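See structure below.
Missing here: one protein chain of the complex. Every other protein chain is in place.
Should a chain be cited, it is by its letter among A, B and C, assigned in written order, with residues numbered from 1 in that chain.
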Amino acid sequence: MSDAKEGDAHLHRLVLFSDAVFAIAITLLAIEIHPPEHWTSVGELFFLMGPKLAAYAISFAVIGIYWVSHRRLFERIARANGMLDALNFITLGLVALLPLGTELLWEQEAGRAFPVYVTLVALIGVSLGLLWGYAAFIGKLVKPIRPLLATYVLVRVALLPGLMCGLSFFSLVHPWGWGLMAAIVGSLALAGRRIERRAAPQDAA
Amino acid sequence: MSDAKEGDAHLHRLVLFSDAVFAIAITLLAIEIHPPEHWTSVGELFFLMGPKLAAYAISFAVIGIYWVSHRRLFERIARANGMLDALNFITLGLVALLPLGTELLWEQEAGRAFPVYVTLVALIGVSLGLLWGYAAFIGKLVKPIRPLLATYVLVRVALLPGLMCGLSFFSLVHPWGWGLMAAIVGSLALAGRRIERRAAPQDAA
Amino acid sequence: MSDAKEGDAHLHRLVLFSDAVFAIAITLLAIEIHPPEHWTSVGELFFLMGPKLAAYAISFAVIGIYWVSHRRLFERIARANGMLDALNFITLGLVALLPLGTELLWEQEAGRAFPVYVTLVALIGVSLGLLWGYAAFIGKLVKPIRPLLATYVLVRVALLPGLMCGLSFFSLVHPWGWGLMAAIVGSLALAGRRIERRAAPQDAA
Partner (left out) sequence: MSDAKEGDAHLHRLVLFSDAVFAIAITLLAIEIHPPEHWTSVGELFFLMGPKLAAYAISFAVIGIYWVSHRRLFERIARANGMLDALNFITLGLVALLPLGTELLWEQEAGRAFPVYVTLVALIGVSLGLLWGYAAFIGKLVKPIRPLLATYVLVRVALLPGLMCGLSFFSLVHPWGWGLMAAIVGSLALAGRRIERRAAPQDAA
């Protein structure tokens, strides 16, 4: 009982700490954006700041999506240990690099920065996937869950955001990418719903 | 029961996360203010820093007012879902732009920055209004409330702060604007009190 | 009952929000300190960075002391209202200016920055005093407390930190100031202990 409560306190502090890092990283995204030195009309202002605001919006969405993923994963986790701390720190360390990645995105006119940015976004997903894989299959830190559902969560968390981010940039050039993205998201959602429905009786028990 | 508790945990993390973003944005308002390189008297110091400190005070009040609005809205909300997350992120994404908006305010001597700033402030209100409108009328996420009161809250949250901010700047040039503002705030408060009094019996039940 | 719980939630969010602002302000104190461009020995490094590190240590202590004051005041407060929100925002708005005040302190060689900095520190105390005075005597937001003790708390919170900060700088030039400071702190502590002892029976009841 005392152990369970201590584990709860550990998990609680870990979640609060992660929330704080997510919140700080998301708010710092705008800190390096400064107004242009000269502008004569609102139109010109937005023209000059457009790339920065677009990069800001993209990274805000990325951190938002990963915060939601992180919240959902940790709803399924029952307790923490030192290894979970360490894996969570890797995720946070990559999230805290997103303000830098955002700057990279708007400073380069050429498309060279895109793959670097997409790689960073994908790595956050992979690190979250590692965290979940460890918690579900090795550390046994999660609430009761069917292996198939746990595997589905792993795949979705680890791959989906990076894939979506990469495909978004790809689709700016090749519009048929949007169709591919819709197909992937749709079939993953369908698969997920089927797996969760089958899993429900046992998980609820 | 378990669902209710999970919904509570979700709402709880959402509120804490929002508070953190508000707190960081409000504290970052001053981060780009630096002392002038040369000053010989306290009077000169304040003369040189006056516009920046004024812009800081205005934005501090704006974030403060929206934090209070956010807190009041979420006191009426009983649970969260993914859509509420997304709408809340839009609000936070606009709040996190206020340090940039503040910089815009003090770097431009001309009044060109005012409408941009007021638009940003008004957009935060609109996004909060959308969030509340969704929570109250579509997502059914709120504690029992009469539709009339919910509508009043929507109007007040969505329009009042932007209107007040715009009228404040307007009144610096046209002093009769202050009277208009007092009339709007006063009649809204009166209407609100009447609606809340009528609503009280049912809501308390 | 429901009102009391809502008041608790309000107070709870207010305290968490304030803690976040204090934490951010205290951590941002160091953000504008950068290493010198050239240094050849550790001694030279510390000689070059000395004034900045000293200013950092002073402001860290100031925020720390005010955080402790804030925590103690709010231990005596039972519920929050809109006015308390507003007064608390004034305190936070001044605290968030301390990174700027710290920069002022190290950029000026002459003593001209000292009075500005001390004024800022003293204003935080005054604003906390206003908050407490309102909560204890006007808004009746505090747990049961004897008026004499409430007045003592008001005086100590509003005046002591500013006085100590001012006297510290004064004493760097006039060493007998340290004696004066010790006398003030000592007699205030003595008075406080006597008042609290007399107040104890009633407050405990």
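A few notes on this one:
Definition applied: contacts are C-beta pairs under 8 Å (C-beta built on N, C-alpha and C of every residue); 3 or more make two chains touch, one makes a residue touch a chain.
Everything numeric in this text was worked out from a predicted model, so none of it was measured.
Among the displayed chains, contact with the absent chain in the complete complex occurs for A, C.
Here one chain is not drawn; of C:I33, C:V126 or C:L159, the residue touching it is C:I33.
For the options A:R13, A:K143, A:H174 or A:R194, the residue in contact with the chain missing from this view is A:R13.
Contact between chain A and the absent chain runs through residues 6, 9-10, 13, 16-17, 20-21, 24-25, 28, 31-32, 82, 85-86, 89, 92-93, 96-97, 99-100, 103-104, 107-108, 112, 115-116. Seen from chain C, the chain kept out of the figure touches residues 15-16, 19-20, 22-24, 26-31, 33-35, 39-42, 45, 56-57, 60-61, 64, 67-68, 71, 75.
The rule is short, and it goes like this: only the chains that are shown with their structure count from here on.
If each chain is drawn as a node and touching chains are joined, the picture is a simple open line.
Think of the whole protein's Cα atoms as having one middle point; the chain whose own Cα middle lies nearest to it is B. Copies chain A and chain B of the same chain sequence form an interface built mainly from non-equivalent positions, shared numbers / all numbers used being under half. In the Cα superposition of chain B onto chain C, the rotation angle, rounded to steps of 5, is 90 degrees.
Rounded to whole angstrom units, the spacing between the C-alpha centres of chain A and chain C is 38. Mean C-alpha position of chain A lies 27 Å from that of chain B. Within chain C, not a single residue touches two or more of the remaining chains.
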